[in-house]
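Apart from one protein chain that is not included, each protein chain of the complex appears where it belongs.
We just call them A and B in the order they show up, numbering each chain from 1.
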Amino acid sequence: MRTAGLLHKEILQIRRDPSSIALALVMPIILLLLFGYGVTFGARNIEVAVVLESRGQAARDLIGRLEGSTYFLPTRVATLSEASDMLTRQEVSAILHVRSDFDQRLSSTGEAEVQLLLDGVDANRARLISGYVAGLVSEFNGVMLRQEGAGRDPPVVQLHTRLWFNEELDSRRTLVPGLISMIMTLTGLLLTALVLVREKERGTMEALLVTPVRANEIMIAKLLPYFLLGFAGLGVTVALARLLFGVPMQGSVSTLLLLSALFMLASLGLGLLISSIAPGQMVASQISVVIGFLPAFFLSGLLFDIRAQPRWTQVISTIIPTTYFIDASKTLFLAGDVWSVLWKDAAVLAAMAVILLTIARLKLKKRLE
Amino acid sequence: MSAAVLEVRDVVKRFAPSDAPALEGVSITVSTGEIVGLIGPDGAGKTTLLRICAGLLGSDAGSVHALGIDVLAQPVIVQQQIGYMPQRFGLYEDLTVQENLDLYANLQAIPRRDRPARYQRLYRMTGLEPFADRLAGRLSGGMKQKLGLACALIKIPRLLLLDEPTVGVDPVSRRDLWAIVREMVKISGIGVFVSTAYLDEAERCDRVYVLNRGRLLDSGMPAHFHGMVANRVWEASAPAGRARELRLKAQQIDGVIDSSIDRGRVRIVTRDKRAPALPDSQLRSVTPRFEDAFMHLMHLHEGHNGLMVNHFSAAHGTSDDTVVEVRRLTKRFGKFIAVDGISFSVRRGEVFGLLGPNGAGKTTTFRMLCGLLPASGGTLRVAGRDLRHSPGHARARIGYMAQKFSLYGLLTVEENLRFFGKSYGLWGKALEQRIEEMLRRLDLADRRHEPADHLPGGYKQRLALAAALLHEPDVLFLDEPTSGVDPLARREFWSRITAEASSGVTVIVTTHFMEEAEYCDHLLILSRGRPLALGTPGEIRNMARDDQHPDPTIEDAFIKLAEEPQRKEVELA
Partner (left out) sequence: MTAPTVHPVQMLLLAIVASMRRLLALTAKEIRMIFKDPRSRVTVIIPPIVQLIVFGYAATFEVSNVPLVVVDQSRSEESRSLIAAFESSDAFVRIATTTDLGEMRELITSQKARAALHIGPTFARDLAAGEPANVQFIVDARSSNTAAITTGYAARIVTSFNERTSDHRPANVSTARPRQVRLIDLAWFNENYLSRWFFVPAIVVQLVLIEVLLICTLSVAREREQGTFDQLLVAPYATWELLAGKAAPGLLIGLPQAAVAGLIAVYWFEVPLRGSLAALTVGLLSYITCAAGVGLFISSLARTMQQALLGTFLFMMPASLLSGLATPIEDMPRWIQLITYLNPARYALSIGRDVFLRGAALADIVDDLLPMTIIGVVCLALAGVMFRLRSQ
């Protein structure tokens, strides 16, 4: 009855201040739309300036391939200096330069060069573009080879790439799991980080402490509503992801719920811990951003693959709960219930939840001092 | 014989090993069926003692038994059986009245079938039923306190601990609160231990403990205290409107340890039974009150009693220039009319009091005067300008002291003063001189490096006043300046305010303490946004003169004036 009473109070308070509901339910929608429509890792419609100085057939064929590709939006430009200007003004992301002696060299020496000038500021994008163009060029080479048909084809290794778990490399599919973990990190951490300090700052803690309420009951009443709020956020995100973007989920719903529950508990534990040690809401907010949100954003593998990172930042990643949830949910969404991957993540999350909640519980005293 | 429900034996409490103890060997007994008062200045240790009794704090030595259970060893068991109402009661302002009650009923595990009867009883006692669906944050101060008390009483406890339950509550609500407590004691035979800053409330207790600097000074029934100052309390009559002057005169006489204004006369406590030498006024010996005894005790143990305001400027007296002029001032919030056509004017050097029950529109009027809130209608001029539309330099001529302590808790006394001084354009040497002067005048010098959050109530209030006076404003706005402040500090405060007024500062003040209304030159009593009465304290008192009250106090007048519309409000709602 006491716990139920406290719970009821927390829920009423959440209802009265719509900001927490906004965080749990509106934020996922905004982020999902942005992620889903806006944030893609694959480049499409890349603006390329084409400086075609050669009038030969081969050069035109090569450029034809570029123009036919869905990746590129080529613009013909007369001179290289004009194209350079465009690149500097960031109107195009690359210049493909075919010299006037291209056809001549190709037929005389059998080898000709095309030059690709890239805006290297975004190194990753530059590399992707370069890769796309390289692909076009090697296709072109392959066709020339076949056209020469006479004689024997030189032995060539042909690489056939298979992308497991995400055949079209649709970044939405990988980002939805990341998004879920972000939403749950935010609801778990930011809301609970303030929840105890606020009662201390407003003086309601004293009245609460003198009632027969036990510290455990306060903990449960503080955890459960935000736990449910986090799950509501999860529900909204998954449902929208399926409806709007058709993101499939290979794993089972029960596994998702289990993992989310463990992760949510770890996040709430961290939030409550911050809340029980912070002297005021100001510091609690700052701590939760600095040690909670930012590492989860940069180090958890949400944006940057952990395996690509240096060893020592990987070590830091291992103490962030979000890391394990992102890892597990990617597998869950794209590969299915692969327990060889999931059980490790689940075990670590469970251990973190237990440790963080225990410390938070120990810090929550029934006395004022 | 009634049994002891609370037994405190030789409790010692130290917050830091190096500090002086907050409580030093305090022993207290509370029995069933009695109300025991705990009275003392700010920082005496009242709240600490109550928190120890409630099991919220441990103690360094001594024992505390409530209902026969060791509080220090088994706080949770005790907490299940007692009621406790902290000073800042933990009402959830974003929950409604009913939701707050439900919460505490759940926390106290009141069976559902018992609830309707309990709620009904509590609603009847508090008169809160019409407001059951109102958010607690929107209740007036008095209603909040009543709700807090109702929450503490949801389970009829055998021991009720109340920490300054009537702070910031108007006299009508204060009377109601005491009636509720009395009724509980009578019906259920509970024991009540209550700390208070209102000395007149001591008279309502069965027994009283006086606490100072962590030590008990004395204890006994109110009569015991009255006996201490028998034949040493006097009343000097003063010509209409001259009581303040007479009081200033009286407090400089050797042998006077306290003086205050009561019903237009000056009440004087002397060190011995000799009458004070006050020429030109009629003096008569009067029956002592608890307050007189308290002042005597403080004088005995502290060597001062708030009369030593060590600064006096030459009295300019009042002049004829009108500093504040309000005509048909109206404020609407949506459909709700908070202030409805108020008019008054205040002359330079006057002390003008705005009185009214909680929710009467005092604070709204006040905020409009200071330019914090736009008026919906009427005209409003302070020092010839509407502050709302005037540039900064007009605001520079006013001083403002908010109801809730609103200086920066993290900053020290000196840093706060320096910041506000600079905000008002003081700089360099002039600023430092003013700060030194204010620190000296308001007795803050020894705490100058302490963060404001750590100061006891009286110091905070003096600091707030220092900040408001630093730039020598023409008009001083004081919103409930003395709520939560101990009686000594209140005396001191009013000595300062009257001194400021006599040096030409216009003071506009709201207050709940009716005895403080005596210090005002003019009073405006508001109720439900409408003016009830406007006049000098004498004129207001005269309105209440009838057979029942041949010599009414302002409080009598206030209750009489305020009660009618309030009853109607309850009936209407």
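In this text, contacts are C-beta pairs under 8 Å (C-beta built on N, C-alpha and C of every residue); 3 or more make two chains touch, one makes a residue touch a chain.
This is a predicted model, so every value here is computed, not measured.
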* Give the residue, chosen from A:V77, A:V114 or A:L270, that touches the chain omitted from the document. => A:V114
* Asked: Taking the entire complex into account, which one of B:A73, B:A132, B:L410 or B:A445 touches the absent chain?
  -> B:L410
* Structure fact -> Among A:G68, A:G131 or A:P248, contact with the omitted chain is made only by A:G131
* To do: Considering the whole complex rather than only what is displayed, give the residues of subunit B touching the chain that is not shown.
  => 367, 370-374, 387, 391-396, 398, 400, 402, 404-411, 415, 418-425, 427, 451, 477
* Structure fact -> Where subunit A meets the left-out chain, the residues are 17, 19-20, 22-23, 26-27, 30-31, 34-35, 37-47, 58, 62, 87-88, 93, 106-107, 110-128, 130-131, 133-135, 137-138, 140-141, 144-145, 148, 151-167, 169-171, 173-174, 182, 186, 190-191, 194, 198, 201, 278-283, 285-287, 289-291, 293-295, 297-299, 301, 303-305, 307-310, 312-313, 316-317, 327, 330-331, 334-335, 338, 340-341
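Please note the rule applied: only the chains that are shown with their structure count from here on.
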* Could you please specify the touching residues of subunit B with respect to subunit A in the complex? => 51, 54-58, 75-76, 79-80, 82, 84-86, 88-95, 99, 102-109, 135, 148, 151
* Asked: Which of the residues in subunit A end up touching subunit B in this complex?
  -> 1-2, 4-6, 8-9, 12-13, 16-17, 199, 202-214, 366-369
